[in-house]
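One structure coming up, written as structure tokens, with questions to follow.
In this view, the complex is presented without one of its protein chains, the others remaining in place.
Right, chain A next:
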Amino acid sequence: MDEISDPSDWTSTRLPTLSLLDSSLRCRICKDFFTSPFMTECAHTFCSLCIRKCIASTPTSETACCPVCRAPVLEIRLRRNQVVEDLVEWFENARAAIMNVAKEDPVVVEVPVVSTTPERASSSERRGRKRRRDIVDNESSNSMTPESGDSETRRPTRAATQNVSYEVKVDIGDESEEEAVTSDHGSKHDIPSSVTAEQDSSFIILADDDGNAEGLVPCPVCNVIMTPQEVQIHLDDCFKEQAAKEARANQPLTSKSNPPVRTLQSQPLNKIIKKPLQRLPKLQYDLFNDTKLRSKLAELGLPTNGTRTQLQQRHTEWVSLWNANVDSNNPKTKKQLLRDLNDWESNLAKYAVQKVSAEDLAAWGKTHSNNFGDLIFQARKNLQKKLHPEQQQGIYTTANSNMQNQQRLEIPGPENVRTIDGIDQQSSSGAEEKMEYVRDVLTDEL
């Protein structure tokens, strides 16, 4: 399982306010980033699947209401929230990079360049941070730009550039003005006027190729060019980030490698090439008898075994899964969807078994009544031992004597516990009963 990200991830960073942005881009039902966000009429946004399943879980369509504000919700009135979808995609792509920057201790990386003027020394902190960012930028652009150089690779590079501009914006608040002005990717790596060219250009990426690379070597991992001394320091960090990057890349391969712009544009094309996906209508199950319902399921290619309730539940779940998949930019295959349905159903079945075992408690209690009896007997005995010295607690011993009486007649099952308790509460004249109890014990021993 991949690690769970959470808005609170930001609280310990230098950019705690981003947790608000982070949580706004999450569905309040699944607590994850929106997947195909859809908006209700009351202007609340949820994942397509989440809100569809939510509506499907209500007994009738009239009772369906917004999970947030309880305003009535109709499934056909749901509308795609395109802006949110794009925001999520961009933010998710940039999140790790922003997080890296935000977690960075401002003065962690000491620039090994000897500062000759006091002015430069004062700006070393800023440079340190900038340098980090360059590394991060570079990595993201690097990993997305394979050597093949076909037309596809241009776009990922641009996506990376976009990430960069995010980061710049984020840092604007505490960066100097000259930083904010140079929003363009290329010029950002040019040297700010206050610093001399040779010394501070150590972090120019390959793509910039403006001839500053003399006497510098590329990092073997990320190809960032720097002085040999700096490579030593840089390598450790670079390896770590590369490893993290790869771990991340394994997970959301489809969404990461395709920049959103491309997927959106290519979607209609996809649809033309494949069959256009149609939303499935809901069924009025009352109008279908078992056979009809089964044939309906068979039509859809679903399993047709099980009880009537199972058939209905299966169909409802399938409609939700299917329709949400239609909304998706990266639709799954039907095979995958069927697997999802199967997972869902087997999970439900396991729970049902569990539930029966809970309901079967009475029978279970009967077979284990001996154990119950023993345990209760033990417990009461212990209690009696504890309470015997203090005479004022007659109630317990009364209950105890009654218990013993009962036990001689029959082995008390779990239902007897209730009666004992009843006595527990009702008996008031402790002293009298106590005498009886002593008699009991005596006769017992005789």
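FYI, contacts are C-beta pairs under 8 Å (C-beta built on N, C-alpha and C of every residue); 3 or more make two chains touch, one makes a residue touch a chain; residues count from 1.
Definition applied: contacts and distances are computed from a predicted model.
**Q** Could you check which of "Large ribosomal subunit protein mL44", "SWR1-complex protein 4", "Ubiquitin-conjugating enzyme/RWD-like protein" or "Dorsal interacting protein" matches the UniProt name for the chain that's left out?
**A** This omitted chain is identified in its UniProt record as "Ubiquitin-conjugating enzyme/RWD-like protein".
**Q** Among A:30, A:280 or A:326, choose the residue that contacts the chain missing from this document, as touch is defined above.
**A** A:30
**Q** One chain is left out of this view; which of A:4, A:76 or A:287 touches it in the full complex?
**A** With A:4, A:76 or A:287 as choices, the missing chain is touched by A:4.
**Q** For chain A, which positions touch the chain that isn't shown here?
**A** These residues of chain A touch the chain that is not shown: 1, 4, 6-8, 11, 28-32, 50, 53-54, 57, 67-68, 70, 343-344, 347-348, 350-351, 354, 357-358, 361, 364-365, 368, 372, 375-376, 379, 414, 417-418, 420-421, 424.
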